[in-house]
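Dropping a structure here in structure tokens format, bear with me for questions.
The excerpt is restricted to a subset of chains, each kept in its original location.
Chain naming follows the written order as A and B, and within any one chain the residues start at number 1.
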Amino acid sequence: MSENLPIPVIVAGANGKMGRETIKAIANAPDMTLIGAIDRTHIGEDIGEVVGIGALEIPVTNDLEVMLAQGAQEKQLSVVVDFTHPDGIYDRVRSAIAYGVRPVIGTTGLTEAQIHDLTVFADKASMGCLIVPNFSIGMILLQQAAIAASQYFQHVEILELHHNQKADAPSGTAVKTAQMLSELGKTFNPPSVVEKENFAGARGAVVGENIRLHSVRLPGLLAHQEVIFGAPGEIYSLRHDTSDRACYMPGVLLAIRRVLQLKSLIYGLEKVL
Amino acid sequence: MSENLPIPVIVAGANGKMGRETIKAIANAPDMTLIGAIDRTHIGEDIGEVVGIGALEIPVTNDLEVMLAQGAQEKQLSVVVDFTHPDGIYDRVRSAIAYGVRPVIGTTGLTEAQIHDLTVFADKASMGCLIVPNFSIGMILLQQAAIAASQYFQHVEILELHHNQKADAPSGTAVKTAQMLSELGKTFNPPSVVEKENFAGARGAVVGENIRLHSVRLPGLLAHQEVIFGAPGEIYSLRHDTSDRACYMPGVLLAIRRVLQLKSLIYGLEKVL
């Protein structure tokens, strides 16, 4: 049966940090086969050699059109995974859909208006497309568990800890967690005393429905988020620690499998988990 | 409308550790009214005075039958919460059902055969009855989040930490968590190396489908459980810390509300969450 043939996958941005991990992950996935590797560097070289896992017989190219055309001719529905950069991302997604190659987009930079246009375009074509700001299944599980807990807990604070090369605080993912909890229709942390900060900032930032976020920055840290729920006599805490981009690969592979089953554009891996 | 009348509640074991907390919690719950307090001690005294929250006009009695008869005469469906001890618990549950008073049972000691009998008995009477080994909503949320995570993680270990007055290891709740994960139909922690314990016991106990449990015992600890999932590049951990029996009260109040909506016997608060 044709369903058992491996999924043909093209990786754009194949020599970037996420792209390299993706090449390795696809090479190890028995239900997938790499059919193309797009990058601006190492053109003509074998992508397997480039990422250090031995020859894959796939030379790097920088011609997306040719690759999409090839993807369109595969016996199986094919997928293009994009880990490039914001410039031209709208056009690349649109091209892929036009060719009938399902896009899995890890690249940021699409505006809301562009996402709307692409949604309409994918709908008309009955084509699956996944835009994924966060491929970490662990983080999505944490966020879903936090949403479940929010039904029963009135008090929550979020702590995130990152290396001191990170300029922004709080981390985008921690803000996202706070926003997800804030959309549940309640205000957290009803006060029990009049608080007083003797040193400004001690109580952290307030995001969404009165959720406090605290950002620690130190060399030696990697990327950590902890959501702490409290109630009289108990603390329930959810923590996610990331030490390597390898942690995103289960999410990338899942996205590749799921996008084939979709008939429209979906934003967020949590929608297909 | 009659639905807005408070729920009449009888507490058996009213002067025990859980009973005292329950009396206080009901006194603070706007949708409940205490109608009876049963205990072997302080008979005739006002239970409010006994637990230190001021008069409630409810004298302690040791006559369950009289209380159940009174509960049966209330305009609203009434509930009896039992935090006593194993002796005679079967008869007390059966009596309550016979009187039409819904039981919420926190007392241990019912055998599987007795639970089966009571299930049949409650069914015939179309009466709600809740047997609850663990009233901690936080712990149930942790266990449910762990079950959700088990779909995506292949590796997990459990750490539990308690004060050094606790004789048994691992804690019953940690074993229960391991058993819940083990019922999902997979074996965890496929080995990647041949492990070697240079000091016996270092790698903890194996429970269920190859889940390792580690029990720490120290004065200064209270009751803590941590479920740690691992995958390449990431750790996802769920932790519950208990410092006071107050943490069980949201579960007790929820059980009281839910048992009124049931028509049969249910085992476990997680079933009605």
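In this text, a contact is a pair of C-beta atoms (placed from the backbone, for glycine too) under 8 Å apart; a residue touches a chain by one contact, two chains touch by 3 or more.
In this text the structure is predicted, and so the values were computed from the model without any measurement.
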For this file, in which 2 copies are placed, how many copies does the full complex count? 4
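Just so it is clear, only the chains that are shown with their structure count from here on.
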Using CA atoms for the superposition, what rotation angle relates subunit A to subunit B, in steps of 5 degrees? 180
How many Å are there between the centre of subunit A and the centre of subunit B, using C-alpha atoms for each centre? 38
Subunit B residues touching subunit A - in the complex, by the definition given at the top: 136-138, 141-142, 144-145, 148-149, 152-153, 229, 231-250
